[in-house]
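For this view, one protein chain was removed and the others were kept in their places.
So that you can tell them apart, the chains are marked A, B, C and D in the order they are listed, and the count of residues begins at 1 in each.
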């Protein structure tokens, strides 16, 4: 089977700065991969490259079977990126925001309810986004990603701002992703927590990748 | 001696929502206080009340000897609040931003250099803020707070986005705050990490405070 | 790094200079003064070629933008050509406007008249001033190239519509009052030669400047692969910072990239 | 979902936000009325002049208010990094364009209706033939909404969005200003035959830029 993500000597320039300076990465169907690395190592950049938001300067990238040099857009319907911000509208409620982004990929209201439940957002469903606290927003961002039922879920520091409950909920999300053979790439500084769940760890150092297997032979 | 922070049945409304629904808090000179609590408990609101950014609806608040009902502004020169965002200008470099906010309280270039060093921002001093990664921004936000040499340092989830090095640096900042008898109130979900350094823990639950001593009788 | 071979570019510079000198000689002394306007009319030898070259420059901008957008011909070369040519176009349009105004003062008694051609020229000027403003906005080179290519085409599509609307505005209601079309009716032989020679000289000037401007843009972007290798080496060694190799500070990814 | 369902989803979202925040109604509309008044004021309420230049003033005012409406339409997309979310949404860019442009157009129509009242009232203008006037206004509105939405997205991810859109948009829509003004003049004078060529021009502009928008919105939405 083709890998879900395949990068070869990927170089990505932000301005003229090589934020990614040669990254190789293979992620296979159903894997949960931890993306580690210091501040400024290039994790966010890598995730945005995978989402098709940033073009490569050189190297190869294919995600979900699409060559990103040719098309950076089509695969987005099957993918969700949870970044630092929710991407939601302040004047819409939690549920309305979720519904908008879920309907956009043709999913139903059930997915919305499931995601609300999974992140413990039920009581906040009718609160406007503008009134949410930082951690509540983070939960909503994850819920939006989840409700779109993506084949590939990209999470950028999803733990930041979550309380203990929220982290439990996130762990559950990751576990059920494993069960549903959904692929996850997750950048985080909560290494210990994520290592317990991830199949594999990839560390970025100054824009380059260094891989090491974590759990031997799970998949 | 007067406590640095003194809150009595503080109620703070955001819109019509009582984000703080009766908080009592005393923080004494030189203490490092951990503010714990779930998402939406009111930690950010509390810190903003202490900074004078939000008015109380009822109850008493005095910070650094100023009654906030009378004056929410004067004490800010002796205080620093590190929030989720840096508050810096994208077109200015790290050093220019630091210098601006440091000169505003009459501190010198030495403070800037010290803060740059403490957070490991030396190599980034001449990079514009708009080009920093999330963790680099968080470091800058802390450095701005530090360079102002405040008597009371308010930190809102300072760990979010920091890598292992950054967290070490932050621990050092907290430790040296102890040494310099600087008072710190810190909201965080990294409970274990902070508990090791804090003198005391205050937990907010749905806008109410429940205090518990942490290290017995240090000060 | 240049459009022309460096030696050829230098030679072109000298040829252009010579052509401009010859143009000046002809314009000032060779051609006879105009029967009606006297010496003021000599401005024509600059004004008209400037206008023509401005059109040419905007045409080249549109063409290069199209070539950038067309996947098979996509190359940063076209982006730089488009930008350089638009700058020259704005320059020559400004020259047309200024020379026209200078000319209008003695001939019409005013600097400016609300004639259709004048107004379209001014709108054209602002269309591309906006385009240049867009080029100055800091983003990554690729993003800028894409945005600007599309903006150039949008502007170009607009030019004929502006032209029609402005012309109709004048003609549907009343006739143009000041612009005297009979001017060019009986144009003297030497005058015609001078005018055509002016067009040639300005074309040379345009090509020469385009080459220079292109070279400057290429240098500013400084993205030849050798330099990139150095940057990558620095980055991998952990030494490079986003600001270290940035002379102009004009290139930056959009806000939000790293948040 | 097909193209129009996607457009409806987007337009619905934008109009719902407007229904909650009422920015167009409570801020842009009064702005338009004030501008109209100020113009009247600055141009010396020497009645005769004012009445003759009323159509021009009206359309200048509409364009300025449209600048604000478009600014608002994209300020909503800039909060909380929504523009990235839109990019990732999987919605067809053409649908996105149609949806956003439709929402802007709806807001502009309301705006124009009120401002027309303002012109009739302040400037003492009578309307000779309503049909061409309405047609011209609709064509002009579609054109402005389309170009505005297009330039809006071009600047959406940029920090200079607020200032960039006006300077790009105004020269491009200058034909709309001229065409709509002339068409209005003709309609006010009750000379509809003079209005038709202008309505034709406005329609061509509108159709052209709706087409360009549907094609170009996708590439412009991408940040790189």
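FYI, a residue touches a chain if its C-beta (ideal position, glycine included) is under 8 Å from a C-beta of that chain, and two chains touch if they have at least 3 such contacts.
Everything numeric in this text was worked out from a predicted model, so none of it was measured.
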Identified contact with the non-displayed chain, of C:27, C:49, C:89 or C:130: C:130
Would you indicate which residue among A:31, A:90 or A:199 is in contact with the undisplayed chain? A:90
List the residues of chain D that touch the chain left out of this view. 21, 23, 27-28, 30-31, 34-35, 38-39, 41-44, 49, 52-53, 56-57, 59-60, 64, 68, 71-72, 75, 79, 159-160, 162-164, 166-167, 170-171, 174, 177-178, 181
Since one chain isn't shown, list which residues of chain C touch it in the complete complex. 101, 110-112, 114, 119, 122-123, 126, 129-130, 132-133, 136, 138, 166, 169, 174, 177, 249, 255
Tell me where the left-out chain touches chain B, residue by residue. 51, 53-55, 72-73, 76-77, 79-81, 83-92, 96, 100-101, 103-106, 129, 137, 144, 148
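Everything that follows uses one rule, which is that only the chains that are shown with their structure count from here on.
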Can you compute the centre-to-centre distance for chain A and chain C, using the mean CA position of each chain? Integer Å is fine. 46
From the mean C-alpha coordinate of chain B to that of chain C, what's the distance rounded to whole Å? 54
Would you mind listing the residues of chain B that make contact with two or more other chains? 90, 130-134
Chain C, residues touching no fewer than two other chains: 140, 142, 241-242, 252-253, 255, 257-259
